[in-house]
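Provided herewith is a single structure, encoded as structure tokens, for subsequent inquiry.
Of the protein chains in this complex, all but one are displayed in their positions.
So, chain A:
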Amino acid sequence: MATTFEPGTELPELRVTPDRMTTIRYAGASGDFNPIHVDEDFARQVGLPGRILHGLWTMAQVARAQTEAAGGPHTLRRLSVQFRGMGVLEREIVVTSKVTTVADGIAHVDTEARQGDVKVVRRGEAELRLG
């Protein structure tokens, strides 16, 4: 772990491009088979551009960015996010994270996930256990 956690530190970006099978695999792994994520025809019928990403899959990318930066799963104490934008398949997602405060061995981090101009996860707040 090379990252030094101080206010203003930007954690390493996480870049990931969901492939066409991402929502199928995640539906099986998570148990969320909402047809807007797995059925192309249904998604279009309800006015979507096609199958869309699960918000919780995108949140998992935000969580992964934190645990990879801080050094493992035990480091993530809290993560809170808002879902507003719609995530689509086969387009790169970029997770960015910036430390706001560090106190008592806990780093508070502001984080978000963007896909192009769309903030698919916004107002993300993470608390990381350091050391």
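By definition in this document, contacts are C-beta pairs under 8 Å (C-beta built on N, C-alpha and C of every residue); 3 or more make two chains touch, one makes a residue touch a chain; residues count from 1.
As a working rule, contacts and distances are computed from a predicted model.
Student: From the names "2-hydroxyhepta-2,4-diene-1,7-dioate isomerase", "Raffinose/stachyose/melibiose transport system permease protein", "MaoC family dehydratase" or "Probable sugar-binding periplasmic protein", which one matches the UniProt record for the unseen chain?
Tutor: "MaoC family dehydratase"
Student: Of the residues listed, A:11, A:59, A:88 or A:109, which one is in contact with the missing chain?
Tutor: Of the listed residues, the one touching the omitted chain is A:59.
Student: Going by the touch rule given at the top, which residues of chain A touch the chain that is not shown?
Tutor: Touching the chain left out of view, chain A contributes residues 16, 22, 25-26, 28-32, 55-57, 59-61, 63-64, 67-68, 72-74, 76-83.
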